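Okay, structure first, notes after.
Removed from the display is one protein chain of the complex; every other protein chain stays in position.
Our next item is subunit A:
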Amino acid sequence: MNGESLYPRLEPLLAQVQKPIQYVGGELNAQVKAWDDVAVRWALMYPDAYEVGLPNQGLMILYEVLNERPDALAERTYAVWPDLAALMREAGVGQFTVDLHRAVRDFDVLGVSFATELGYTNLLEALDLAGVPLHAVDRDETHPVVVAGGHAAFNPEPVADFVDCAVLGDGEQVVGDVTDVVAAWKEQGRPGGRVELLARLARVDGVYVPRFYAVSYAPDGAIAAVTRTRDDVPARVGKRTVMDLDEWPYPKTPLVPLAESVHERMSVEIFRGCTRGCRFCQAGMITRPVRERTITGIGSMVDQGLRATGYEEVGLLSLSSADHSEIGQVAKELADRYEGTNTGLSLPSTRVDAFNVTLANELSRNGRRSGLTFAPEGGSERIRRVINKTVSKEDLVRTVTTAYANGWQQVKLYFMCGLPTETDEDVLEIAELAVEVIRAGREASGRRDIRCTVSIGGFVPKPHTPFQWAGQAGADTIDHRLRVLRQAINADRRIGRSIGLRYHDGKPGVVEGLLSRGDRRVGRVIERVWREGGRFDGWSEHFSYERWTAAAAAELAPLGVDLDWYTTRERGQDEVLPWDHLDSGLDKEWLWDDWQDALREEEVADCRWTPCYDCGVCPTNGTEIQTGPTGRSLLPLTVVR
């Protein structure tokens, strides 16, 4: 029977696996709805382990938005670790939701949120465990419609064979539109079968149905053209943008797991979008324009969320939180509200700016000042001009020193290596910077136990950014630069022992690069890797570079392309990019000009404070920047404790 619980058959298996709690659900604020009361049932998947997927804001938002509809229900499912997956196959238990342990196979829609491309093999594993054919063309009208969303869905071509649709942009409204279409089609008796349903979905703004677009290739291996195969679907698919965040105060009741998760705190999104223009940053490019939640909107979400969860820490989340037009007041007034309540407030990693130290001080007024994180991203002033994240070395050292002087014991600095035009010298400046920061910090704070942690990873060029044409640095280059950086940091032990270096080697970045800028041909590589046991590619203990390179060589050679062609090769201006028919609103010519500016080390200012530089997003989507200040303020809460 559809919608039946698999739990009785799952339970004996759980006694034999690691961390069984992650599979039983029962989270605080989880929602239970009757299967037969609704027209459309969604299974929402985050294709990684429960501990990573549960805190995901996007999934939590859609879970609430869908469950608020009387005609829909949504349950959640996460990637199953190999120990349980093996037992499930043996016992014939399918991929299940954690809410009521219903079979994913029974749902109308399987929505999968891809924050990173490294979740693709986990999608295939979940489909296979669910008993849903891997290839979209093999599914019939009894199978769920597989919908990809999240940032990676802005180039879903590598998984085009496995998903039925991809949704571009903000999900809050489009999930409702998809629900309406599915409900109407079911109500009418499923006319035209699955193809008709997909054709109707393809006409929903922001929904891309890959099977209605044909890709042809030129002799040199590049794409010749992407053409639609029906004239009732759009030639280019645009993205969805939610305006007025105060009208979407989700999640209202965040899920609180029993199991430990990667974020033991509640998050409130204080604005969406970013126009700083960091050229490496896909999130900043595809989520434009900036839309702020107002100070009062933030205040009520923090209040309601804390009451609903019992969390003791609140993160004020966004792509660059200190840029909120009312952030100073938000920080002060929230700190006032929660003073003396053991409630902690925090900002995620921030730009290097002395103002951010002031903000962090305010939020930690009477709490521990353990760690503060800044993201200069580039090691030298030159490379920071290339990536358009300009901060002078003096300002950087001064800011970090101020943090130490204000009682912060540890400062974490995020960097990337392998950026376009980068040389060893650019990366070696990170070591100089860290040494200087420790020296100045010891002097300013009068303490010797301060620490600086340098965290560095390889840069992966992403679609819809000015660096989408760039050649990615190979794993050898990345590993070489990390090696010389480590040697430079360790050169002077008296300082070096106060500096920590955390890094990721270059290999996973190459695979991420293949999946990020790949086209439909890369789907074969993903499938082969999965068939050979590839799962959880974001986890170093499961990731196998050799499996990926071997699969890429075997599958791509007959097509006349290879791994380097997708990763280290620089693209020309006229090349048809696999995602050109997917419209983030950014004007391709503007992106190209910005890429050329990057190579000339020219900066571009933030359009929030300077005139529009015509990136194209607002006019294309009919949107506009929504920022304050509103002039409002937060009143003290009547009952805080």
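The rule we apply is simple: a residue touches a chain if its C-beta (ideal position, glycine included) is under 8 Å from a C-beta of that chain, and two chains touch if they have at least 3 such contacts; residues count from 1.
Following the convention adopted for this analysis, contacts and distances are computed from a predicted model.
Per the UniProt record, the absent chain's protein name among "ABC transporter ATP-binding protein", "Potassium/proton antiporter regulatory subunit, CPA2 family", "Hemin transport system permease protein HmuU" or "Radical SAM-linked protein" is "Radical SAM-linked protein". Summary of contacts with the chain left out: across A:4, A:83, A:247 or A:260, the touching residue is A:260. Checked against the full complex, the candidates A:31, A:97, A:179 or A:309 give a single residue touching the omitted chain, namely A:309. For the chain left out of this panel, the touching residue among A:89, A:135, A:236 or A:368 is A:368.
Listed here are the subunit A residues that touch the chain not shown: 7, 11-12, 14-16, 20-21, 23-28, 256, 258-260, 264, 307-312, 340, 342, 366-369, 407, 446-447, 641.
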